[in-house]
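Of the protein chains in this complex, all but one are displayed in their positions.
Entry: subunit A
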Amino acid sequence: MSFLTLDHVSHHYFSKESYTKAIDNISIAVKEGEFISLLGPSGCGKSTLLSIIAGIIQQTEGTVSLQGKSTAESEMEIGYMLQQDYLFPWKTILDNVLLGPKVNHTLSDELKKKAIQLLKEVGLKDVEMKYPSELSGGMRQRVALVRTLINNPKILLLDEPFSALDYQTKLNLEDLVSDLLKSYHKTAILVTHDIGEAIAMSDRIFMMNANPGSIAKTYEVPIELRNEVPFLVRRHPKYQLIFDKIWDALESKESQQKVVDIPDE
């Protein structure tokens, strides 16, 4: 049995005038320890899908289950990282990191030590008592990662967490995240519109259609690439091959869509 299962999931957004179908009949099965990417243009319902998996919004149709349990019941087992770090500016770094335990009343000295240890692991030393405004963008996103990991989630949802960073910071963080996830054997779902990032980080890539969001195609990343750190994947000869394949697919999909879109307008 798979670890995370999405079974015929659809989601509608309703407004007074009309409704839009954000997600149409998506079924995905993710194995434990697997890293998958959802690749697609903006407006393809990627973030909606993550929110559904996280149990923050309730899908209108279908079921989502984590190890056989509905995800709405197992919120703590899912870590969610957003595009921006959303660190609370009025809390110290340590208090930010310990937000999850605080909310769940599981705060302890042991966890505090673990938080400081984890911060060190991501390369942040002696920042516990600082405030988010004193750190750079890359450092803040690392704090947000630690804030997610401290809850020991079974699955990590990454909603374009690197998109707001400069290129160099982004590459460094990709390596760090991929390394951490592998060493803790975490399952992860990454949402991105960056083909290179998807290839560099994941085991499987789901390409999505927009309006309504649905799975267009699935790509298996070659095994040689899966075991490399993201930075080295980009230099691997096989990287370009799969990149081109996905690129072509996206291009042809776009030209198709333009033809389809016109009568719709």
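Heads up, the rule we're going with is that a contact is a pair of C-beta atoms (placed from the backbone, for glycine too) under 8 Å apart; a residue touches a chain by one contact, two chains touch by 3 or more; residues count from 1.
Just so it is clear, contacts and distances are computed from a predicted model.
Undergrad: Given that one chain of this complex has been left out, which of "Acetyl-coenzyme A carboxylase carboxyl transferase subunit beta", "Na+/H+ antiporter subunit G", "Dessication-associated protein" or "ABC transporter permease" is its protein name according to UniProt?
TA: Of "Acetyl-coenzyme A carboxylase carboxyl transferase subunit beta", "Na+/H+ antiporter subunit G", "Dessication-associated protein" or "ABC transporter permease", the absent chain's UniProt record names it "ABC transporter permease".
Undergrad: Write down which of A:Gly40, A:Gly79 or A:Pro161 is the residue touching the left-out chain.
TA: Spelled out, the listed residue whose C-beta touches the missing chain is A:Gly79.
Undergrad: For the chain left out of this view, which of A:Leu99, A:Ala164, A:Ala216 or A:Val229 touches it?
TA: Checking the options A:Leu99, A:Ala164, A:Ala216 or A:Val229, the one contacting the hidden chain is A:Leu99.
Undergrad: Out of A:Thr48, A:Asn151 or A:Asn209, which residue would touch the omitted chain in the full complex?
TA: In the complete complex, the chain left out is touched by residue A:Asn151.
Undergrad: Touching the absent chain: which residues on subunit A qualify?
TA: 51, 54, 56, 75-76, 78-80, 82, 84, 86, 88, 90-92, 99-100, 102-104, 131, 151
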